[in-house]
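Of the protein chains in this complex, all but one are displayed in their positions.
So that you can tell them apart, the chains are marked A and B in the order they are listed, and the count of residues begins at 1 in each.
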């Protein structure tokens, strides 16, 4: 848990991590996100909750999905959004990140959405920000991606209501996944008791809660929810997982394995997918998949987070 | 002709190609574009026809002109626009283009403007898009650039009214030009009978309609419209066209040659120009040039296409 996230009045000030996050805050955000749900194919309602608010997307890693989701969320709330692709265009002059924060908040930016490859940078920004400025973590190293965790539990809640009695299997390279960590934190906050982490043993860190499985079939048994993670090809050159084919054979989700889970199990994936590697296309596009719903819920959750932070 | 372009109700659903395009649809778009014409130096009228619509510009090739034209067109119609420069920033993670489409349409994007260097990608996106989602081709390999074809015929129509009896010469590297192909399609749809393709023989493909000329002077004789194409320098290292100087001598438009055409002939160029290579500056900036009008008409045509696709 970050000491910086909540103001002295108990309101959410920054969203940095879901570690030890209060359940009622999550529930409040999810309830709010329900109000912002939109219908695909209908005109997007235009809100003015963030009129007069300047939001800057500061992305120090390339991103299409998350960056666009935040940008649309902010604009549908009526904010002015500027997206700065810091991976390419800037800090070529070597300015420190804190000075970049000082500069941009001096232009009266009230909300920063930041993705950064280094751990701890978000905390540091939050420590230095002006009292009225809010920082949202849009992906931090391998350790945190809180809006992803929120959209994951929103997606589950919309199908399963109560999360406490669910069996949730998270499958893949958990060690290097900020998505897995934030999902774990969110599920823990929501009271989910049966969380299973499945993958090659070197991908299962000891410091995380949840039962560990190196045998995927066992992890899937009667599962209500299966969260597949993206496998990065450069991670596969190990002794245990010599190649992609072997990874797919042991940890890929296919129809045979899906039958081990409950018949109404949800299949999730944060994207981008390696179709045919960690998940078959048949499942990704099939009736149990809620992968695209996750994306839709992501916009609504980000709208809810920003409205909450701005006290609207 | 693409099977995907028109819905079962006969309305335009995607704009992928002008091949075998109905004349009345083109006429409808041009008439609509006339309503969206603006006066340089006057305030741009702000429409709300696309309020609530999210438009994503997906550019897999660098572009300044076309990208900005689409962006301004969408915004002047009241849409929310996000431009993604996919040539640089993304798909570094290797997601398939169809999954990118699924992701972005799940954020309730209703309209995609796509430029891609590979043939067929636009068709594939249109095949996989949700029923309410529209795809506009903003440049596809060497084969199609339909809004350029539309702005070309709009520009001609504004000066010449009926296009049927015109003599139109298209000059340059026709083989590698999506601009030439879409102009050909648009002129054919509008009933133009005398279309002349002029250039070095290896730049004149056999599969295109129109009379072929390797002698530019003959192609220009009594022409009403001269469409010059950009020549790419790397194309010139051939046996027939050994260098740029030789290309200019044989296929460059200069005042001597312009006199072969009708005295009220229009000179067009899609840009960006190589001044002094395929066209002299005297002509590019002279009284017969409608090159900048083409750019102005391009915004109006794109507004018309987007309004038409969205059924507004």
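One rule holds in what follows: a residue touches a chain if its C-beta (ideal position, glycine included) is under 8 Å from a C-beta of that chain, and two chains touch if they have at least 3 such contacts.
Here the structure is a predicted model, which is why all the values come from computation and not from measurement.
J.: Among B:65, B:193 or B:259, which one touches the chain that has been omitted from the display?
T.: B:65
J.: Where the complex has a chain not shown, which of A:25, A:44, A:110 or A:289 is the residue touching it?
T.: A:110
J.: Of A:96, A:162, A:255 or A:281, which sits in contact with the chain we cannot see?
T.: A:96
J.: List the subunit A residues touching the unshown chain?
T.: The missing chain touches subunit A at positions 51-54, 56, 80, 82, 84, 86, 88-96, 99-100, 102-108, 110, 130-133.
J.: Mind pulling the subunit B residues that touch the left-out chain?
T.: Against the left-out chain, subunit B lists 38-46, 62-65, 68-69, 71-72, 75-76, 85, 87-88, 230, 271-275, 292-293, 295-296, 298-299.
Everything below uses one rule, namely that only the chains that are shown with their structure count from here on.
J.: Measure off the straight-line distance from the CA centroid of subunit A to the CA centroid of subunit B, and report it in whole Å.
T.: 40
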